[in-house]
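One protein chain omitted, others in place.
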Amino acid sequence: MTNNQLTENGQLRHFLTIEGLKRPLLTEIMDRAEQFSSIGNRQVKKVPLLRGKTIMNLFFENSTRTRTTFELAAKRLSADVISLNISTSATSKGESLLDTLHNLEAMHTDMFVVRHNQSGAAEFIAQHVAPHVSVINAGDGCHAHPTQAMLDMFTIRRHKQHFPDLRVAIIGDILHSRVARSQIQALSTLGVGEIRVIGPKTLLPADCQTLGVHVYHDLDEGLRDVDVIMTLRLQNERMQGALLPSAREYFQCFGLTEEKLKLAKADAIVLHPGPINRGVEIASTVADGPQSVILEQVTHGIAIRMAVMTMALGSQAEEGVL
Amino acid sequence: MKTQISNGRVIDPASNIDSHLDLFIDEDKIVAISDYYDGFAADQIIDASGLIICPGLVDLCARLREPGQEHTATIDSETQAAAKGGITSLCVPPNTDPIIDSPAVVELIEDRAKKAGRTMVYTIGALTQKLEGKLLSEMMALKQAGCIGISNGLSPIKNSLVLRRAMEYAATLDFTLFINATDPWLQAQGCVHEGMVSTRLGLGGIAEAAETIAVSRDLLLIEQTGVRAHFHNLSTAKAVAMIQQAQQHGLNVTADVSAHHLHLSEHDIGNYDSLSHVMPPLRSTRDRDQLQQGLRDGVISAICSNHQPLDNDAKQGPFAQTKPGISGLETLLSLTMKLVDDGEISLKQAVANLTCNPATILNIDAGQLKVGGSADICIINPAAHNECQPQQFVSSGKNSPFTGWLFNHEVSHTLFNGKLVYQKDSD
Partner (left out) sequence: MTTSLSNIDTLLTSMANDIRHQLADKNILLIGIHTGGVWVAKALAELLDDDFFDGALGTLNIAYYRDDFTRIGMHPQVAPSDLPFSIDDRHLLLVDDVLHSGRTVRAALNEIFDYGRPARVSLAVLIERSGRELPIRADIIGQSINLTDDQHIKLSNGDDGLQLELRSNDQ
C-alpha cells in the first residue's frame, strides 16, 4: 500500500487513516496533544501558531460534535476556519465533488478537514489537492476516523500506563464503524496485548480476525478481565437492514450495564465516541458512572486535533535552519 | 486483391495445425494454407517471420456503448480498438439504450458495424422486455433479426418463475441463453468482494454466495428446461466447481471468464483504486487461481474481454460511487498470452480459448483457419516486450488497471474479411 499521507521525511502531510503509520508517529501525536491540552486552561485559550492559515471543514455528512471540535482546535491555533455543510445530493457524482474541491482550493485553502459518507472519500480528495494542501479525514464512510481513534488512545494513555499490558474490548457494530477500524489499527500499532471485538455476526465484518483481533459473540465472555471497554454507537437504521431485531434485544445481549461492567477489571475504563444512545448500547448508570471517561474524550478531542493540524501544516514548511 | 502471409508459425487449434506455413488469401477468403501455392501472384505480401498466425479472436462480451452512450464510446471507436486487439468477431450484450429488445436496434447496430467494417459484431437480445425480468421479449423476432443469443444482461431475473418460462421459451427457439449469475439482494450493498479487503477499506462486500446461489438456481432450471446456456464472467472458485459438476452430469452448459479476473484479485484494489472496480468484483487470490484451474480443466472454455469503456469522470470519485468496468479489448490477447508465459496454460489452449472455443459457444463459422473460410486473421508478435499504456488505447475508454504491465505478446496485424484492418506501427 502506498502511504501518501507521509512526506518523504516521514512527516505527516495528510491524516487519512491510522493504517500504515508507525508507533513513534502515533506517540508524537499524543505527546503534542499533551502539550496543547494546557492551552484550554488559560485565560486566552489561543496561540498564534497557525495565524494566517485557512482551514476548510468540508462536511458532506452532518456531525455537530466533530465539526465543533475541529473548529475549536483551528481557532485555538489562530487559523481562519470555515465550515461548510455540503449535501451529498449535490455531489452524488465524483465529477462535481472534484469541482467543489477545486473551487475551494482556489480560495487559497491550506487544509481541508473532510467528513464524507463514502469510504475512501478523504483518500480521493487527498489524491487531487494541490501539493501544498493538507487533508485531514474527519470520518469517511465505514473506513476510518483517525482523529477519533487518536483521542481514544490519548484518553487511555492518561489512565493506563503501558499499552502492551492492556486487554481492550470493542463492543458493537464493528462492520459499519469507521471508529472501530481506526481504533483497532491504533491499538495494534501501539502494541496492545489483546484486542477483542464483541458483537453479533451481523455486525462483524467478514474475515474480522485478519484485523488482528479476537472475536467474541458473547458479551460476558468478551468482557472478562479487560482493562478498557470501547463502546460504539448503534445507528437506528441497522434495525431496518435485518441486521438486528430490535434495540431492546440488542441492549439485552450487548448493552453495557453495571452488572456486565463488573466482569471487567475493577479499574476498567469505559469509552464511547458519542453521541450516546442511552439504553441501547450503554446504560445511563455506566455512561455517567465513575468508570466512564466519555466527557474526557470530548475534551481531549480538541488537543488531538490541534496536534494533527499543526503537524500536517508544519510538515509543509521548507526545510530550514532554526 | 491477393495477399500472402509468409514465413509465420500458423497455430489453429480447431484444425490442429501448429507449423510454419504460408496463408494465401484471395479477396475475403483463404484459398490455401501450405508451403507453396502454384500460380498465386500476390498483390501484397506480409512477412510474418518470427510471428504467430492464428484465427481472428472471438470475444463473447464487449460493450460498444452505441446506441445510447455515444459520448462515452461509439461502434466506430470501439471496433478500431477491437481490430487493434486482434478481434474479428464480438458480441454485444443487450443493455444498450435503447435496449436490444427489438429488430430495429439489432439492425442499427449491425449497420453501424458493417459501415465501420473492422470486425463482425453480433448482438445478444434481451430476454425480458426492458430487461425488467417480468415479461418475455419477442425472442422469435430477435432471432430472425440476427441475434445470436439471448440474455438479461447485468439485470438478474429475481422471479424464478419468469426465469423458468423464459428458459423454456428460449429452448423452444433453440436460442442460447447467456447468463451473468448474481443474486440481486446479496449484491445490493456491495462494490467489492466480501473478505479481507472489504473489511480493511470499509467497503460494502459482495459475498461469494451472491454468485453461487444464482449459479445453483440457474443450473437447476437449465436442467429442468433443457435450454442451452452459457455463464458469462465467473468470479468464484465454487461457481467453477458447480459448473464442472453440472458438465460432468451431461448438462449443456459452458462458461467464460474475463481476462482481468485471471490476473487480478481483491488486493489489486490497494488503496481504493477505482480502475480495479469491476462487476462481478475481483475476488480472493484463491478464486483467481481456481479460475485458471477451471481453464486448464476445460470447465471454462473461453476468455473474454468484458470490455466496458468508461470516460474519466466515471472513475473519479469515492470508490463505491465510481462505475465498474475495465476497457479490455486491447489487452485481451496480451493478458491471455501472459498466462502462457507464466506457465499456467499452453499456447494452443490460449489460442483455443480466444478463437474456436468461443466460436463454438456462439455456434458461428469463425475462429478457425480453413480453405474457403473467411480470412479473419490475427498475427501476433511473441517478442514485443511492450509496456501497457492505457492512455495510448484506441478505445475511447482508457480505464485499465494494467498500466505498466509488461506484455511479451501483442497483435501486429489484423485481417478482417481479407482486409488489413490493423497493423502495428513499426516504431
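Here the chain labels run A and B in written order, and each chain numbers its own residues starting at 1.
The rule we apply is simple: contacts are C-beta pairs under 8 Å (C-beta built on N, C-alpha and C of every residue); 3 or more make two chains touch, one makes a residue touch a chain.
From a predicted model like this one, the values you see are computed outputs, not experimental measurements.
Participant: From the touch rule at the top of the page, work out which displayed chains the omitted chain touches.
Facilitator: If we consider the entire complex, the absent chain touches A.
Participant: Which of A:Asp31, A:Glu194, A:Asp207 or A:Glu296 touches the chain that is not shown?
Facilitator: Missing-chain contact among the listed residues: A:Asp31.
Participant: Among A:Arg23, A:Lys46, A:Arg65 or A:His102, choose the residue that contacts the chain missing from this document, as touch is defined above.
Facilitator: A:Lys46
Participant: Considering the whole complex rather than only what is displayed, give the residues of subunit A touching the chain that is not shown.
Facilitator: Against the missing chain, subunit A presents residues 11, 28, 31-32, 34-36, 38-39, 42-44, 46-50, 52, 77, 310-311, 313-318, 320-322.
What we mean here is this: only the chains that are shown with their structure count from here on.
Participant: Centroid of subunit A to centroid of subunit B, CA atoms only: how many Å?
Facilitator: For subunit A versus subunit B, the centre distance works out to 45 Å.
Participant: Applying the document's contact rule, which stretches of subunit B touch subunit A when the two form their complex?
Facilitator: Contact set of subunit B toward subunit A: 194-196, 198-205, 207, 270-272, 313, 316-322.
Participant: Would you mind writing out the residues of subunit A in touch with subunit B in their complex?
Facilitator: 1-2, 4, 19, 92-95, 97-98, 116, 118-121, 123-124, 140-144, 178, 181, 205-208, 210-211
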